[in-house]
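This structure is in structure tokens; I'll ask about it shortly.
All protein chains of the complex are present and in place, except for one that has been dropped.
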């Protein structure tokens, strides 16, 4: 094959490959370009409280800086994010190990273990709302039957964030476990054999060998969960709508309420864009981290 | 000049104009005028909306129009409405609205079509505009524009267990002080019962709180400033939060109608201060039918000034067929339909319907219904439609009232701190233009 012919083939190849990813790219741009531009424009508009619209410059963004609810929302978002992420990663790895060692578990049983994340979050929220009701729900009944003090769960400003984190973890820990399980199954058996010959205890094996090898997988799971957790919305929308007080008013919930309950679309747009920037920043940071721990 | 034009031009007082306009074309009112058109109705799936829609087929038969219904639960309905209106879309012709909540805001944004003229000139003879509750019509009028027609009348009322009150030797409370004393006695007499329950959920508090504030004689605003730190404002904040803290269920700060009704219906609360609309939910299963008494909220220093509001039905300012839309609105709020809705337990915003023999028969069938109607009569005559601050940003004002009450229930602040913080935030909201 001559050089010219090879270049020709390569050019054609590149063209074909571009053509293959073109539909996805064009579709995505078509769907998100307008919303993003439109939202940026809205963010510079003032709707006052009457819905009358006017150009406001950066008024919405300077309002953001002095808005207590924004900073509080940011704090709540981060607190909930860290709490839920840690819970899900720790228990996700644990559940993955348990499932990994239960090799003879029938498929149908195994699928039950991963069922919660298949359930619509709206349904999960409604279900937990009923279970956790302080006076009517089953959760407090069980606690009291066991001689434990009842909790106010979602109704306590102190406990609402941990409770929401628990609900979310109930739903998404199996998802993390599934990803980690995949990582476990792809580890070469030889590393365990080496450890066994050395006579290392199961715990040591996990700490010294399994965990480091699993890190890239765990970081992947962390990225996937971060994208959702930083935009936490569904379960709070169903259960507390940001309450009690503003104890569970995450940025996404706050932005939603400003736009659709108080009808201030301009300020809501500024809030949403800021949140998007935060999520984007977190994903970039994690991506670097993954590069650092990859093997 | 035909009769209708005459009615439109003559500068007669409101009621007279109605009479003339209506009589003048009573015979030739053409329900089929918009035959073949399709009207889209954004409905709330609450009992009011659902009761109305059971007669959808009748409307279509009467007018030859098609009614396209898009029904949602309140919050989702509002979300959709905000989107549609912000996009200035003509997709929705008619929607349900709460004038007491969003009326001023929607009116200022120009989302309502003005119904003043159509309600006078384009109404069938039997429509009887003057027969609708004047207070509710006024509550739906902003800057001289009639923005929605009342569909029902409702407000928070006290549901109480006659058997528990009797057992604990308590009389039906006549004043707010009595109520608290009764709650105290019930707490001592039966520790398994929640003595008193009402709304604690932040955005929902204003509905019941306003009733107590007005009974006590307080006002939300004085001299253009927020007035929660006035003696009466503080007294209301203190009493409302104390009642829920000392005698309410655990977790009351998340309580709105769902939980309150479930608790009372389940026989676990002695007194419940909740919407009159919840009667059906509370009576579900029939266990509370024989042991429940109903009354307007007990009097304060200013007597009884119950909260009385209603759902309204409005025509969108962006509708491309406001007249056809109005046909649906007038049908939906006509005496005939409101009577039929009343028989389904939707309290009618027309005094005449409330006295209709057929409706009376329905009322008399159960003692509970009688007390319910009696309480609603008080609401209709003495009620105030002010729920939260009478300002454009009313929905947001409710947040701060709710926040102050929650801070007190949870003992996170003193009354002085809570009211001062709320006043500060509300003054800023009032100043906002």
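Read from first to last, the chains carry the letters A and B; within each, the first residue is number 1.
In the analysis below, a residue touches a chain if its C-beta (ideal position, glycine included) is under 8 Å from a C-beta of that chain, and two chains touch if they have at least 3 such contacts.
Here is the rule we go by: contacts and distances are computed from a predicted model.
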{"item": "Absent chain [UniProt protein name; select from \"Xanthine dehydrogenase family protein subunit M\", \"Integral membrane protein\", \"Carbohydrate ABC transporter permease\" or \"3-oxoacyl-[acyl-carrier-protein] synthase II\"]", "value": "\"Carbohydrate ABC transporter permease\""}
{"item": "From B:68, B:138, B:320 or B:361, residue that would touch the chain that is not displayed", "value": "B:68"}
{"item": "Residue, one of A:73, A:157 or A:183, that touches the chain absent here", "value": "A:183"}
{"item": "Chain B residues touching the omitted chain (full complex)", "value": "40, 44-48, 50, 68-76, 79-80, 83-84, 86-87, 89, 91, 257-258, 261-262, 265-266, 268, 275, 277-278, 280-281, 284-285, 287"}
{"item": "For chain A, the residues touching the chain missing from this view", "value": "12-14, 16-21, 23-25, 27-29, 31-32, 34-36, 38-39, 42, 94-95, 98-99, 101-102, 105, 107-116, 118-123, 126-128, 130-131, 133, 135-138, 141, 170, 174, 178-183, 185-186, 202, 216-217, 220-221, 227, 231, 233-234, 252, 255-256, 259-260, 265, 268-269, 272-273, 275-276, 279-280, 283"}
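By our rule, only the chains that are shown with their structure count from here on.
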{"item": "Euclidean distance of C-alpha centroids - chain A vs chain B, Å", "value": "39"}
{"item": "Chain B partner contacts - residues on chain A that touch it in the complex", "value": "48-52, 133-136, 150, 152-157, 240-246, 259-263, 265"}
{"item": "Of chain B, residues touching chain A in the complex", "value": "75, 78-79, 82-83, 85-86, 102, 105-106, 108-111, 194, 200-203, 249-255, 259, 262-263, 266, 268, 392-393, 395-396, 403, 406-407, 410, 412, 429, 432-433"}
